[in-house]
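Every protein chain except one is present and positioned as in the full complex.
Labels A and B are assigned to the chains in the order they are written; within every chain, residues are numbered from 1.
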Amino acid sequence: MSDKDKIKIENINLYYGDFHALKNINMKIKTNEITAFIGPSGCGKSSLLKSLNRMNDLIEGVKITGRVLLDNIDVYKEMDPTVLRKRVGMVFQKPNPFPMSIYDNVAYGPRTHGIKSKAKLDEIVEQSLNSAAMWNEVKDRLKKNALGLSGGQQQRLCIARAFSVNPEVILLDEPTSALDPISTMKIEDLLTEIKKNYTIIIVTHNMQQATRISDKTGFFLQGEVVEFDKTEKLFSMPKNKKTEDYITGRFG
Amino acid sequence: MDNISKHNNAHEKLMQAIFFLSASVSVIAVIAICLFLFLRGFQAISEIGFSEFILNEKWGPTNVPPSYGILSMIVGSIYVTGGAIILGVPIGLLCAIFLAEFCPPNIYRIVKPAVNLLAGIPSIIYGFFGMQVVVPFVREYFGGNGFSIMSSSIILGIMILPTIITISESSLRSVPESYKEASFGLGATKEETVFRVVVHAAGSGILTSIILGIGRAAGETMAVVMVAGNSAMPLDKIELLRPIRTMTTNIVTEMSYASGLHQLSLIATGAVLFVFIVILNTALSLIKSKSARN
Partner (left out) sequence: MREVDDEKNLRKRKTVSIALKAAVWFCGILTVGILVYILSFILIRGIPKINMEFLFGEYNSETLSAFSSVVATVEMIVISLLIAVPVGVFCAIYLSEYAKRGNKAVKVIRLAVDTLAGIPSIVYGLFGMIVFVYAFGFKASILSGICTISIMILPVIISSSEEAIKAVPDMYREGSLALGATRLRTVFKVVLPSAMPGILSGIILAIGRIVGESAALIFTSGTNVLKDPTLNLLASQRTLAIHMYMLANEGLPHSRDMAFATGSILILIVFLVNFAATKIAGMFGRLNNE
């Protein structure tokens, strides 16, 4: 099971207008692993992440060629984006809870996908918040506005919200860059805890974070994957000179 | 050198005083409007009796003995305003959503100026259009003589469109992109995202637009007077397809020949309308301060 390729990225090229942002990317993402994308800003790691659940479709002037396969199904040709995004959830750089109650934030996804029964929704909300390790913190104030939570809590709420539609893959786009170290640690713990149930891809600026939590790491530079390997290997004996320069802090 | 700066200083002081005085004009105007309206209104109400004026449905200032009850006009104003809201809010809100989220730029260049133009058309044109088109239409397809609550509501519903559209659109536009991303990320469609997240997040702005729309509809006079029929109806005779008299049209239909207590009672009608508007304004500033706190 854990050897299965969950996502296959084949010859992906991405253009913003004339700008060639991703160049011929090929990657295989394994089930129940945490894969980290690292690299300097503008290197394309976020763009690639957003091509996996077709969030790039929403940006005008974006052109993508190549294939992304989720369980061997082409997500661009054979899958409705709403179905894809339900299976491939996303957590964003800045915590972005809806200006609604904590409960409604988590219930939004399941409601969207047609669940109406109050009992079922209650169950999903509790489960999702539990998985995000914040049920005990908020169970007494589910009706309170989510914007009243701290930044770290808001981000964990967003993770709970991503869980709520029972995804198979979770994409995280620098989820801790706006958070303090303690909140960051909580989220990292959470990710290592949940990887047994999910396939996780995380974009991060922070190399220590990649070494702490990820199984595989991909290093991106100017729209290309320079190196993609087991995290230990990539950080201890990088094959490529550029990777070595980057992880030893010589540029970027 | 000293002389110049002294001269400058005096100049500066003088102009500053003039600026401040000009700024006070608005305050003085509001105070004067309140003062005179309420003074005269109070005169009328104290003579007629508060409950005789507000809670009595019988209006007959030229009867012997005269009666000065405006309850049916208060109800009339509520009905036509309610009708305007029922028609204008859904259309206006959907149009605002269209402009903010769905409209391609080349069509936006047509619709947006159209909305602005709609805001600039004088009441009298709306009234005349109502008289020539809406009244016959209602008479033909719904019955009655056409001068009715329904015709008034249709015209007012159109008139409040620009208010609803403009303010709702700008509050829809100010909803952060990140909310939409989150919703898309959960697999919602564009429409689900807009209607369940964006509209929700723009709630206080939309509410503001509705309240301003209520104010505009309740205060509108000339357009209504041309389509409402203006008969002061006893409460049990008020119906959708029958003529109606509102507070505003009560003033405008009778002021030209009113005198004495009759005239004062019309001013008092205006004072009641003004109180209503002040309540709406207060609600508005409450919403403003509440959304500012969030």
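Note that a residue touches a chain if its C-beta (ideal position, glycine included) is under 8 Å from a C-beta of that chain, and two chains touch if they have at least 3 such contacts.
Source: prediction; values computed, not measured.
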From the listed residues B:Ile54, B:Leu241, B:Leu261 or B:Ile277, report the one that touches the chain absent from this view. B:Ile277
For chain A, residues touching the missing partner are 80, 82-83, 86, 110, 112-115, 124, 165-166
Residues from chain B at the interface with the omitted partner, ascending: 8, 11-12, 15-16, 18-27, 29-30, 32-33, 36-37, 40, 90-92, 94-95, 97-99, 101-103, 107, 110-111, 113-118, 120-129, 131-133, 158, 161, 165, 189-192, 194-195, 212, 215, 218-222, 226, 248, 251-252, 255-256, 266-267, 270, 273-274, 277-278, 280-281, 284-285
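Going forward, only the chains that are shown with their structure count from here on.
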Once bound in the complex, which stretches of chain B touch chain A? 176, 178-179, 181-189, 192, 196-197, 200-201, 294
Complex interface listing, chain A residues touching chain B: 53, 55, 58, 81-86, 89-90, 92, 94, 96-100, 108-109, 112-113, 145, 147, 158, 161-162, 164-165
